[in-house]
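What you see is the complex with one protein chain gone and the rest in place.
Chain IDs A, B and C follow the sequence of writing; residue 1 opens each chain.
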């Protein structure tokens, strides 16, 4: 077994490996979506699966998201465990009813008699000029409505373990992979996301945040692609004598409130960094938890760095002005330390 | 003119009167949606309009929400100012792409060259056992995505003035009317929402919260149907010597941050009451603003009273356990005052 | 396959149930009607008059076949063999209900008979296709039936689901109940062509329109469609003309109806028509009929009594069942 040797994987490979291992383990696991077959998924999340498992278990669909996401509702009640890909999260609007009114609520509305073990995986994030309809994160919307677990990995190790947990979970799980973490080659990718990934299958539990870097002066609470950015800033600011703790929430539902409270008890200062829109979303929820459960430990006003409630513009200059950058994170922290 | 005489209207009548007066004033204003014609709207928001303006301007549509909401995108670029009814906000999932990716973003994506003067009005709220797919509020979802103004009246006076402002606004406005405020007769309704409404047309500006009741001990920040509930609790607690200030936000986008900060400066204690789901929504955003901009004035942890992240259950007992009640508001305030 | 007399019995059971529901729903709602009052609050969509659709189609189904139903679900649920006591307790919002009071009349789920419904128009099409896909994938010969009103046939999910089903040769039957209205909107104002069944051509599948609310004609068309699906030959689209005896929901003043329209429907009541046919053909005696009337009355009263005596849920129950415990999965 190669668990001892260090095997680095891109996040895309980690995801497809997790799916392949679960499909091997459990014949009821299937994959469908647009271009998930021969093409291997536009972002490689299903690379090789079609070749390994064939068209009976890896199925290209028409561009009918309500149809094929809704199909997972009925298929899962009849014994399948579908993994469905929504190519970009930006497209959720054509299928949201099946996602939030059926898939998410049937367990509750049935008093627990119906379950939907379904993984809905989707690509998020900007940074490559794909403009307003192909660059969003939007996970806050799915975290707001009840009945969906919300998973946002920041690196290949978590990506594999969280995908295994998602597939084995008996609930609908929204699995958001950030395009800028996948290591695709044709798309800029943060190489900090490419880490050691054990070959054998393992689970990363939901609802357990990760301390991505310890610190004592200030906490950066974040998720997804902002985690490696914050971790870089942490190293940079160490030179300047600022000790930053970075918290990777990993999942928004369930949310690790204890980790949020614990870190502020330690640092008394919090910056929330989010690639989603600023208002009425993730950054607000984390700040609210601080104001409710950790007010006495907050020695300084909470700050939020997120997309400033504008659509994501196309131009490189403009896009960089909307999506939080390492520089902006560093500047904000410096300002908060004075 | 009858402006001096006190004329009380139900909120449903106030809304249909506002629409009728604007349709009179501006021939480019039309109404379409399901059952808005002969039926007058399931919740009476278009009562009498079909009789007054005819089927050319008040149009019953098929059950094709993406189609007829998307039609407002194209119609508004060609000179119409449509008011479109989405019968229940709960149905947004079948049409969200046209709402948030097209209607909301075209102005930005076109660099300001295209505008969509469209009002999308929809019914929200529970309290009458309509269960998980017909009782939600969900305004936080629309406040999270950029490009939509979000309006939630709490009484007939505001309902008329905010509707007039919405129709005259050159942007897409989501107008949420709460079923429990409309004064429908066949549905329980809070009679505090039935107030004096001037006959002549007037605007209530967006982004200006209203102090629904002054107080010095604690602030309740809320919106929509929770406003009259909080106002009742305020009177009740006055007897007990607790002075409650009630803030009616009126609109979530734009949001009156100043009013939020001003009230906490005065009372130093805040309870946020919301009929939407608790997490990642309105209550979180308001708490975040307090933690960012008013931390020093917060002498006690912020508290939130909202739907506890469960779907709305059918049974009366269960529904009452999920939707914030006057009793729960009062109890929470009492607990916060000790 | 049940006999004609059984079909008649089932139609009577549904009718009696719906009529009693109308009465039960009215309890506590007079003199002033309030949707929130009484032992059964909320919306109430009754299917009296539409019994032939449910009975004519579902008699060809097995327990393991799937049915997805819309907001007007009672006739389908009863014909599919749902637990009548627990269904009724659910409509009363009690702990003995199928969902312990969490679902209500638009959200009836009985996995034992593979029945579910949804309050969102058109939402039942994709899940039915998914269930049918699962059957094909698992080499089971079960089928799925998606029922919906004619108003639902203009929802995007109709199109996406029929295309997917045809592509996948999924064993699914789409049944459109044409009761002429979607709330207040008549079919001519919502649908660009006369018969939704003609839309089958857009997917290369058979489409059949069945006139006259005639349970035997419906049964014949359904038998072919179900056989086709079981044989792996793919989906069928049926549209069935029927009549809505009550309003869209209870409390609907129906001011939008044409003069005499309702009376015309009521006059061509499918149940006496079918009874007369059975009597004429000696497939039923007046005594059988009397016995059936007594039996269905007992069943319905028993279910209502069961519901009434079941305890109300506790407030704390509202917080459970948001997520399933991970027992099997892991």
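Convention: a contact is a pair of C-beta atoms (placed from the backbone, for glycine too) under 8 Å apart; a residue touches a chain by one contact, two chains touch by 3 or more.
It should be emphasised that the depicted structure is a prediction, and the values quoted were computed from it without experimental measurement.
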The complex has one chain that is not drawn here; which of the drawn chains does it touch? A, B, C
For a quick check of understanding: of C:112, C:202 or C:314, which residue touches the chain that isn't displayed? C:202
Which one touches the absent chain: B:13, B:134, B:149 or B:278? B:149
Based on the whole complex, identify which of B:36, B:86, B:109 or B:264 touches the chain you can't see. B:109
Out of B:36, B:69 or B:242, which touches the unshown chain? B:69
Which listed residue, B:21, B:47 or B:61, touches the chain dropped from view? B:61
Touch list for chain B against the chain that is not drawn: 30, 56, 61-62, 64, 66-82, 94, 97-98, 101-102, 106-115, 117, 146-147, 149, 168-171, 203
Write the list of chain C residues that the hidden chain touches. 154-160, 162-163, 166-167, 189-193, 198-199, 201-205
For chain A, residues in touch with the removed chain: 34-35, 37-39, 42, 60-64, 66-67, 90-91, 93-94, 127-134, 185-188, 308-311, 313-322
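Everything that follows uses one rule, which is that only the chains that are shown with their structure count from here on.
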Taking mean CA positions as centres, which chain lies farthest from chain A? C
Average the C-alpha coordinates of each chain, average all protein C-alpha coordinates together, and give the chain whose average is closest to the overall one. B
Averaged-CA centre spacing for the pair chain B and chain A, given as whole angstrom: 31
Two or more partner chains touched - positions in chain C: 99, 101-103, 107, 118, 120, 156-157, 322
Which chain B residues touch at least two other chains? 66, 90-91, 93-94, 131-133, 309-311, 313
